[in-house]
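A protein chain is absent from this complex, but the other protein chains hold their places.
Right, subunit A next:
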Amino acid sequence: MVLDTVAYCRRLTVAVNVISKRNFKAHWVAPTLREFKRRKVIEEDRSGGPKIFHRSTFLEWNYDAEIFAFSNRLGEKFDDSSLRAALTHKSYIEREKARLSDIGLDSNLHFQDNEALSQKGGEMMSKFINGYLRAVFTQVPEELISAMHDFLTSNSTLETVAKHIGLGDLMLCADFPCKTETYVKSFKAIIAALAESSGEERARIFVQDLVVTQLYGQDVNELWNPVDPVGNLAAILKREGKAEPEFRLIRQAGSNSILAVYYVGVYSDKHFISEGAGESLEIAKEMAAREALKKFFHTEDSMRALPFGRQLKNIQSKIEQLENQPNLPFSEWISEKVMSAVH
């Protein structure tokens, strides 16, 4: 499965890091190399970037060995035919057929493309991610769950994951450098191929280990912010039968200056809920309401660390159960209805 055609494209060079050693070169070597570099830079600027070649155009390339190493690197067992189908793109098959028919040969190729696998894999991935999010973020409304799910399944996230497991050299596609959609499609197809080869359990663990870990370090409150937090806080407290929220100014400094700061606290029936700070009273009030909602949903800055990898062993059954069970929507959220934290 070697790409015979060499594709010239415009991109930045990949740096080669040298572990340097001392050596002695003749006096003319450095000036010659400098001149080569100068001319090369001019040529590259003229043609809009350095030439890049697909790894399969190198002499040292063995596609079967690369596929074998790919599955071992991830620690998974793939069926050979499923894996190859997952890595084959429709555009490649079309290009090969066109090439063969141009030469005049019969084009009954037995390639299978990854369209169906990619579709199935995308659905499975969404299901697994939702299961994890609902099992870990038990107190959170469904809107935030979908925001986190959309972040994890976004093209940029999946492209990064696909590139870093080595799919760039293995994919058979007509475009080079490969487009984002190609990477994403291949990655989803890999998940479906894994489910076919080793079972849904292993595919679930694979998605948890590779995709869900991208949530680490990401502030979940950046992904979704409720509109009108003050009104929504009042609605939640009313639904729970508690007194309506009372906003009081707790601290202030520098009121007449540019660096003014106001701390506003939210109280319900004289019980302190949360406080928020801002440059003006309105901002501080909104921040206080946001902090109160964060406290209800257990997504404050001091929330518990997300579990990954081996820490998920005990809640895998719970995750499986919650895959098809959405959380409460924001408009119906009450603290009594949500489950207590699982982990």
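Simple rule for what comes next: contacts are C-beta pairs under 8 Å (C-beta built on N, C-alpha and C of every residue); 3 or more make two chains touch, one makes a residue touch a chain; residues count from 1.
As a working rule, contacts and distances are computed from a predicted model.
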item: Missing subunit (named according to UniProt) among the choices "LLGL scribble cell polarity complex component 2", "Large ribosomal subunit protein mL43", "Phospholipid/glycerol acyltransferase domain-containing protein" or "TMM80 protein"; value: "Large ribosomal subunit protein mL43"
item: Options A:26, A:59, A:105 or A:227, residue touching the unrepresented chain; value: A:59
item: Residue among A:100, A:235 or A:250 that touches the chain left out of view; value: A:250
item: Interface residues of subunit A (partner: the chain not displayed); value: 14-19, 21, 59-62, 65-66, 68-70, 72-75, 160-161, 163-166, 168-169, 208-210, 212-214, 216-217, 250-251, 253, 263, 301-302, 305, 308-309
